[in-house]
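A protein chain is absent from this complex, but the other protein chains hold their places.
For clarity, chains are labelled A and B in written order, and residue numbers in each chain start from 1.
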Amino acid sequence: MTAFIVVIGTVMCAGGIAVLFVRSLRSAAVINGVVSLLAALVFVMMKAYDVAITEAAIGAFLSTALYFFAIRRIDEAKDKKGAGDGDEE
Amino acid sequence: MKNRYQSLIDIAGLIIVGIAVYLVGTALTDTSVAGKGMNSADFKQRVSYRYVIKSVEPSAKMEVKWGESGYEESSANIVTSIVVNYRGFDTLGEVLVLFASSAAVSLLILKRVPKKTFPPTQIMTSSVPLVNLLVFILGSFIILHGHLTPGGGFPGGAIIASGVILMALVFKKAFRPQMYLMLESIAGMGILIAGLLGLMYGESFLKDFFPAGQIGELFSSYFAMILYTLIGIKVAVEISNIGFHFISESKGEEAV
Partner (left out) sequence: MNVLTVFLITAGALMAIGVFGILTRSNIIKILLSINILQTGVNLLLIALGYRDGGAAPIITSQVSSAVAMVDPLPQALVLTSIVIAFGTTAVGLVICLNYYMTHKSLDVHTFGNEEREHQQKEVVD
């Protein structure tokens, strides 16, 4: 049980560092969603079930969707069709 | 062009964060200072013990069991009873913050200049109504059973809002915002009217004035069910309003 939580904690910290250093903004938003989902898993292990459902519904899904909508609008305003992978800047 | 001093800024940030972590860590785990470290208070002396046994008697020996009635609060989910009943004023503040953020997004969003978009494919137009049926049923179940199972108004409202945003992405002209926003106003006024009824029939604002029900039944805690339904509707409308403004193509002011 402790080893399992140590592994999940390491993956969360690695994801947190990866958010700061990847180049593509869409990848950073996806990794943020993954960190949020792992936090929901940790909430279940701490026996906090209401918080787990709320974090999974709001943090993992809606927040990531909002980032994708905003990045799409930035791409459109840059005179570039928004079909490429992520924002190079 | 990368910032020339980026590595210097990184190292400076690392030093600052390292010093802060060291200071906070030694301050919180120091056992010679009063408190004996974090998470050390006896659970029977915390405030939440009074929420768990649903009484403020100092020598309460009663044990709240499934199926009994007559307590001062009759919902089986203790977190729901805290959010709706014991700390209902904080929930009112949270609803206010969500309303403020939804209004801010509506006021600040600029006009979008849409480029070439692809029409939705056959997979989306034929599967989204089926998936949304399950999504709306799940969201309503989580809202209505907030006092029996984990969940409540906030995740249920978010799930319904995600279903609505999915429909708006695929079928572009499906919703009229005017009627939808009227629903949010009615739900918000309903919350305030419930609070004022608590002031009239109970002793204080947002007090549960219904008679105590049986813990575990679906219709045991009317106040929690009514308040969570109104909060669920309001949260769903507000979050889908935020989503609409991000994806719509005709609203907003012109960019300067």
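We adopt the following convention: a contact is a pair of C-beta atoms (placed from the backbone, for glycine too) under 8 Å apart; a residue touches a chain by one contact, two chains touch by 3 or more.
The shown structure was predicted, so the numbers you read here are calculated from the model rather than taken from an experiment.
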Going by the whole complex, the chain not shown touches A, B
Touch rule applied to chain B and the missing chain gives residues 1-3, 6, 9-10, 12-14, 16-17, 20-21, 24-25, 38-39, 43, 46-48, 51-54, 63-67, 76-79, 82-83, 87, 90-91, 93-94, 97-98, 100-102, 104-105, 108-110, 149-150, 152, 154, 215-216, 235, 239, 242, 246, 255-256
Touching the unshown chain, chain A contributes residues 1-2, 5-6, 8-9, 12-13, 16-17, 19-21, 23, 25, 28-29, 32, 35-36, 39, 42-43, 46-51, 54-55, 58-59, 62-63, 66-67, 70-71, 73-74, 77, 87-89
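In this section, only the chains that are shown with their structure count from here on.
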Touching chain A in the complex, chain B uses residues 77, 79-80, 112-116, 142, 150-152, 154-155, 158-159, 161-162, 165, 239, 242-243, 246-247
Counting only contacts in the complex, chain A reaches chain B at residues 49-50, 52-54, 56-58, 61-62, 65-66, 69-70, 73, 76-77, 81-82
